[in-house]
Structures are given as C-alpha cells and as structure tokens.
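A protein chain is absent from this complex, but the other protein chains hold their places.
Then we have chain A:
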C-alpha cells in the first residue's frame, strides 16, 4: 500500500537513468592565458547538469532531461540554445524545470548572451505553451519575486554538502 501511494504521488516513479558525462577533456591551451577560451556547449552543460529534478533526488543529467548534445553555443553572436527533455510527455513539472534551468543560466552566464530555452521538440504535450511561458521574461521576472516559487527553484539548484568538492582549485 505504501508503495502504491508513492506510485500515485510520483508522475514518473521509475525514470530511465542516464550515464553521467566524463570529466571534460583538458587541452594544453586551456591553461594558456594568451588564448581566449570561447564558451562552448560543454561549459554550459556543466552549469545545468547538476540541477535536481523537483520529483526525484537525481540530477537533470541522470534523468536525461539535459544533455550536452541539446546545447549549442555561438560565442561570437552571443547566442545560446538549450533544449530540455521532460521524462514523460505529460510532466506537470516541465515549466518548473525550465524555470530552474533559466534561473541558473541567468545567474551564471555573462549578460551578453541571449539564451533560447525550450522543450526538445516533440517531447511534451504542452510544448508550445511551456515554451511561450519560459520565453516571457516578464513572467519569469515575476516568478522570481514569488517567495514560494524561488524557494523551490533554489532548492533544485543547491548542491548537497557531499557533492561540493572542497578541494576544488580556486
């Protein structure tokens, strides 16, 4: 009975899990201060892969919601395209997941970038409606002033203590 009620509470109780990406390959030029390192898809992916799903303890990467292949960066034109894939086509959390990705990118990226965030075509029943909401910066700005909503968003963006590597180089 307990399991049944959990099944009912979760929209997708048994999501397919995806392999985590290997650490980024480093090139000699990464360490050369005279070489300009343009933003690339991997760098944007690093920003959003650990965002947590509102329903599961897993990351958006593990759930296959965000993938490096679904990101394109045009550094010169200051444009970034990100699509995300809800785990099921009727996921009611799609807007919230999109908002979390949007907030993370707004907070992390240089302001020169225009970010086009949308649902991966054909993967959600309300794709068009959700995309319009995420694109409306006035609605996004108002959502970020809603204390309840921003709390949920911040929770999905926080890494747990164990996940923070205190030996990170600064």
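By definition in this document, a contact is a pair of C-beta atoms (placed from the backbone, for glycine too) under 8 Å apart; a residue touches a chain by one contact, two chains touch by 3 or more; residues count from 1.
Everything below uses one rule, namely that contacts and distances are computed from a predicted model.
Visitor: The hidden chain: which UniProt name fits, "Oidioi.mRNA.OKI2018_I69.XSR.g14954.t1.cds", "Dolichol-phosphate mannosyltransferase subunit 3", "40S ribosomal protein-like protein S8" or "2Fe-2S ferredoxin-type domain-containing protein"?
Guide: The chain we cannot see is recorded in UniProt as "Oidioi.mRNA.OKI2018_I69.XSR.g14954.t1.cds".
Visitor: Using the definition of touch stated at the top, determine which of A:17, A:35, A:141 or A:158 touches the missing chain.
Guide: A:141
Visitor: Using the touch definition up top, pick the residue from A:22, A:36, A:111 or A:151 that touches the left-out chain.
Guide: A:111
Visitor: Quickly run down the residues of chain A that touch the omitted chain.
Guide: 111-112, 114, 132, 135-139, 141-142, 145
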